[in-house]
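Note that one protein chain is taken out, while the other chains of the complex remain in position.
Right after this comes subunit A.
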Amino acid sequence: MAAPVLRWCCPARRWILANIDRGPRHGRGAPTGSRSSGKRGQSSVAQQPLVTAQKPRKGEHQWAAVVGLEIHAQISSNSKLFSGSQVHFAAPPNSLVSFFDASLPGTLPVLNRRCVEAAVMTGLALNCHINKKSLFDRKHYFYADLPAGYQITQQRLPIAVKGSLAYSVCVGKKRSQVINKTVRIKQIQLEQDSGKSLHDDLRSQTLIDLNRAGVGLLEVVLEPDMSCGEEAATAVRELQLILQALGTSQANMAEGQLRVDANISVHRPGEPLGVRTEVKNLNSARFLAKAIDYEIQRQIEELENGGEILNETRSFDYKLGCTVPMRDKEGKQDYRFIPEPNLPPLLLYDSASLPAGADPQQVINIDQLREQLPELPSVTREKLVQQYGMLPEHSLTLLNEVGLLEFFQNVMKETRAEPKKVTSWVLNTFLGFLKQQNLAVSESPVTPSALAELLNLLDQKAISSAAAKKVFEELWRSGGKTPAQIVSEKRLELMQDQEALEQLCQATMEEHPQVVMDLKKGNPRAINKLIGLVRKATLSRADPTMIKEMLEKQLSS
C-alpha cells in the first residue's frame, strides 16, 4: 500500500521541486521532515568511526568551533500527542489520521498523558528541572504537511529546563583513552510532529501523508558546548541510549524517530562567538559528524579567505559530503507565536504538592515517575566495569552497539569463561564478524548459547584458542551445528595425550636440527618456530604453552 513511484524527500536536491516552488521550512524548532535516506541499518550497528580525522589545514589551530544541537525525538506512545490516532511507522499512507490530525474545523487538542510522562522521565534522566507548570503555544507557518497552519509546541514555558547530558569520547591512537564530557541541556519541550510531503517530480505533484502529523515529539535543545562532529555525534548517541533505556523514544534515526539540527559557528579563542549557521535534517550519526566537521572547515576557510558567514540554514548533501544553503527567499520567518487557547496550562505535581484526593488518572506525580526510572546507560556501564573488571571503553562499545550488551550478558549466563575472555570474544571476534558483513547483532548467525558453549570448551582447555577461532568461523558459516559437533567433526580437540605430544616434540626437534642449533646459540625466538612446527603437526590441536614447556624440558635434558 505504500505510495508507488514516490520517493521520500531527501536532503539537498529533493527540495527543489520540478513544479511546486516552495522554500523549505526553516528556522528553529520547525518539525524537521524525516527525509529518510532509505538506508536502513546504518545506525543499528557497525557505525564507522564517528569522525574521520581531519587533515590539519592552515590556520585551524587558531580557530575554535562551537556546536549546539536541536534534537527531535519521536515519543514512543500508542497514540499521538493530542489525538487518539495510533502511532506506527510505515503504515499505509493516511491510515492513522484522526479528524484533529487533519485539522477538521472544530476539533480540539486533548493532551496525551503518556507523552507528558515520557517528557518528564526524559527530563529527569537528563537532570533537568521539571516545570510544574508549562504552557503550549502555536507556531505558525504554511506548509502542506502541517494541516492546521500551526504546530502546537512549548515556546514560552517548556516542560523541562536546565539539564545536562554526560557522554564519553574515546581518543588516542587506539581510541582507548576515554574522556568524559558534559553538554548542558537548555530545555525539553513537547510538540507535534508534522506530516510528510511526498514529492512526485514526474507528475509535478506533492502528496501528503498525515500518519506522522501530530505524533508527539520531544525537542531537546543542547547548549553549544560541543566543538566537533564527533562530540556531537557521541552526545547524540548517548541521548539515544538514554531515550531507549527509558523507553520514551525508539530513537531510530533511520526511521526518523530521532532527527538532529546542528548550530555551528567558529571564532578565535578569546573573541566573541561567530555568526552561526544551522544545518538541518541530519538523519544519521555519521552524517551528523561529517556535516558538522565539513561546516566547521567551510566556515574557517571562508573567514580565512576574508569572507563572512551568513546566518543561514544549510542542508547536508550526503552524496557530495558537503553542506549547501537551503533556499531561503523570504528571509527570517516570523512564526507569530500565540498561546494555544484550547489547552489549559499543564500542571505537574510532586508528592508534596499532590492535591489530596486527586484522581491518579488526572494528575502526574513527578516523584513517582522518578522512582520508576529504569537503569540508565551510565549506570549500566559503571556496573560492567565494577562487576567484570571491564575497561571503560569496552563498556562504551557494548552499549553503543544495538543488542550487543544483551548478547554479552546472555553469553555470560551460560559460560564459565572469564568475563575478560568473554568481553574480548564479543568485542573483537563477534563484533568484527558482524561489522565485516554489516550485520546487526540480531542478524548474527551465532547465538549467545553457541558462543558460550565454545568459550566453555576453550575454558576447559578442550580446544586451543586457534581451534576456537576455527570453530567460530564454522559456527558463523553453518548455523545449526553446536560447537562440540564442529570440534568433533573437524577433529579440533586439544591433544590431551602427553606422551604422543612429547613424541611429536622430539620428532620435530630431530627434523629441524638447524633451529635447535639457533636456539642453543642463544636466539630465544627460535623456540617459537619450533612451537609453530609442533602445532602444525598437531593440526593446531595442542596448547602452545604445553608445547613450549615440553620443548624446553627436552632441550634442557
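Here, a residue touches a chain if its C-beta (ideal position, glycine included) is under 8 Å from a C-beta of that chain, and two chains touch if they have at least 3 such contacts; residues count from 1.
Criterion: contacts and distances are computed from a predicted model.
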UniProt protein name for the omitted subunit, picking from "Glutamyl-tRNA(Gln) amidotransferase subunit A, mitochondrial", "Adaptor related protein complex 3 subunit sigma 1", "G-patch domain-containing protein" or "GPI-anchor transamidase component GPAA1"? "Glutamyl-tRNA(Gln) amidotransferase subunit A, mitochondrial"
Out of A:A65, A:V120 or A:A148, which touches the unshown chain? A:A148
Chain not shown: contacting residue from A:T107, A:N252 or A:S424: A:T107
Across the whole complex, list the residues on subunit A that are touched by the chain not included here. 19-22, 99, 102-111, 138, 140, 142, 144, 147-150, 206, 208, 334, 336-338, 341-344, 362
